[in-house]
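Heads up, the thing below is written out as structure tokens.
A protein chain is absent from this complex, but the other protein chains hold their places.
For reference, chains read A and B in written order, and residue numbers begin at 1 within each chain.
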Amino acid sequence: MEWYFALAFLLSLILIFMAIGTPIALAFLAANVIGAWHFMGGQTGILQMLNNGFGALSSFNLVPIPLFLLMGELFFRTGLGMKMFNAIDQLMGKVPGRLSYVTVVGGTAFSTLSGSSMGSTALMGSLLVPEMERRGYKKKMAIGPILGTGGLAIIIPPSALAVLLATLAKVDIGALLIAGILPGLTLAGFYIATIFIQTKLDPQAAPNYELEPVPLSAKLKLIVTDILPMLSVMVIIVTLMLIGFATPSEAAAFGALGVIILAFIFRCMTWEAFNLSVTGALKVTLMAYLIVFGSATFSQLLGFSGASGGLIGWATSFDLSPILMLLAMFAVLLVLGTFMEQISIMMLTVPIFFPLAQALGFDLVWFGIVVLLALEISFSTPPLGLLLFVMKGVAPAGTTMREIYSAAIPYILCSMLLVAVLIVFPSLATWLPSMLQ
Amino acid sequence: MRYAQRGYLLLLNGMALLAAIMLVWLMVAVVLSVVIRNLGLQPSAWFFLSTEYAMFYLTLLGAPWLVRQKGHVHIELLTSVLPPAALNILSRGVSLLCVVVCGVLAWKGLDLVLLNIERTDYDVRAFFVPKWILTIVFPISFSLMAIEFGRFVVGHEILHSGEAGIKE
Partner (left out) sequence: DQINAVHAFPPSLIYTQSFLEFVDKVNERGEGVVQINVRGGPEVIGLSEQPDAVRNGVVDMAYTAASFYAGTVPERDAMVASNTNAIYARENGGIDLLNEIHQEKMGTYYLGWFDSGVSYNFYTIDGPSVDGEGNLNVSGLRLRSNPVYDAFFQDYLGAQPISLPTTDVYAALERGVVNATGWTQIGLKDLNWDRFLNYRVDPAFFSTDMGVIVNLDKWNQLSEESQQILQEVAIEHERDSAEQLAELAKEQQAQLEADGMQVITLEGEAAQRFSDAARDATWERMRGQMERHPMGLEHYDTLIEKFNDL
């Protein structure tokens, strides 16, 4: 079968199943059963698919996500979260959309300690969306910034995905990690500007309730009792990582433990809160990981059938100017990223894209950042970005996929804008590594 | 019949409970092994291996329970615009598709287990673990998922609410 037939066949299977309302995980599994039967030789193909699914799930790389979810749920169910948000609300006074800004700052900070977009989105989503909705924020004001900053986790170091990309592409790992810092912070800046514009265009998007002016002494007390404790958990985790006590993946477990200890100290740890937290974390984990089970195998089918390889070969076969070649590669990453899992995409595209980028005269560290941005964007691109489903899992009941999609779009545009900025000012990525080496 | 039903529910919820315990174990295992390591002692490699296996087990053990909870997300592109009668047919059709898929996977999963036993396959990591101990959850989990989706084919309730979003 020609690659474009294989591609059209597999993609139409998955899209049709999803469109008729098949649960996402089952849509993947259904497409896999048919695809494996067709491309992998009938019944043995399905055995292979089950084996592949086992391989994809039994991996330590997936461990941080349930732990971050547990941490977020505990923080929220024990009431620690509400205390902290009350405090921030009062401290920031009248700034419209203040909790959205807090989301960006908190999400960016959290991205620096987590290398996992899914974990970061899950944590921030379960922590903030219900709380902000309760306070009268429109959903887009909570969901959008979280999806945006969730993606930052792979751009801002530490980032396991960046390490893997650098290893596959034989680019200096340290340089690629450092190169992500300034673009990551710039992106966070774009997000803040987006919130500012959104609150200007739609003043109803964020609540505009009046608050009693709070005296300084009360403010200090709020900081000490309601904000510092949680902040200290974050600081302790980062410190544990920096001194080599635990790896970034292991740090998530200490985050969850930290919140449990904190809840005991503040006497808000109840059996019910623990129970609800574990159940909540379990639900989202199950939902997301059955999708991982399905989509990992689907990626492999796209590879095995020659569909994704053919697409990559075709898109890079034209003799175009460097800038158009870059856009072609970017587009391929976005298309693949919609259906495939990130590590598979890197393994497929790196051997073709990086030599090509070198031939076109691109700086490879800079190009690596563009690739990471493309992967990050595709992770939250409608209709199939995995982060969107994670968000759906943690958002309050009644949140629709459409609301999530429309919340994501301004933040995807921010990332696109950043890519444009990187093309015009490559030094945004290359300057910091060159300074430090 | 009543006992069979109660036994089935016990199995379904028991598997979900096991999944929840494994989730908590992830935290315990990681914290313990990191602390032991930093005390200058040697944490057993079982800590690490058990977290990897727990990821696999918990996903499959909890999946049937999540079907009953309607926790597997779907896109409400079509389901939110259809009139109730059409939705009723579509929803039962989609559930039937899920039954078929889970049925095939349960059947092939059983084949896989038998093959693993016949060949005495091992999963080779820090330890050699007989493969069937792991793959055995495939037929169990997918059978139960098929039954749970089956309830939405013939039962009173259907899988899709017709409204956008999950109702909890």
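FYI, a residue touches a chain if its C-beta (ideal position, glycine included) is under 8 Å from a C-beta of that chain, and two chains touch if they have at least 3 such contacts.
The shown structure was predicted, so the numbers you read here are calculated from the model rather than taken from an experiment.
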{"item": "Touching residue (missing chain; options A:104, A:269 or A:350)", "value": "A:350"}
{"item": "Which residue of A:229, A:258 or A:306 touches the chain not shown here", "value": "A:306"}
{"item": "Touch with the omitted chain, as defined above, among A:67, A:123 or A:166", "value": "A:166"}
{"item": "Contact set of chain A toward the excluded chain (per top definition)", "value": "40-41, 44-45, 47-48, 51-52, 54-56, 59-61, 158, 160-161, 163-164, 166-170, 172-174, 241-249, 299-300, 303-304, 306, 309, 343-344, 347-348, 350-351"}
{"item": "Interface with the undisplayed chain - residues on chain B", "value": "37, 42-45, 47-49, 119-126, 128, 131"}
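Heads up, the rule we're going with is that only the chains that are shown with their structure count from here on.
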{"item": "In the complex with chain B, residue positions of chain A that touch it", "value": "17-27, 29-30, 33, 43, 46-47, 50-51, 54, 57-60, 62-63, 66-67, 70, 245-246, 250, 252-254, 256-257, 278-279, 281-283, 285-287, 289-290, 293, 383, 389, 392-393, 397-402"}
{"item": "Sites on chain B touched by chain A in the complex", "value": "16, 19-20, 23-24, 26-27, 30-31, 34, 38, 48, 51-53, 55-56, 58-59, 62-63, 65-66, 69, 71-80, 90-91, 93-94, 97-98, 101-102, 104-105, 108-109, 111-112, 115, 134-135, 138, 159-160, 163-168"}
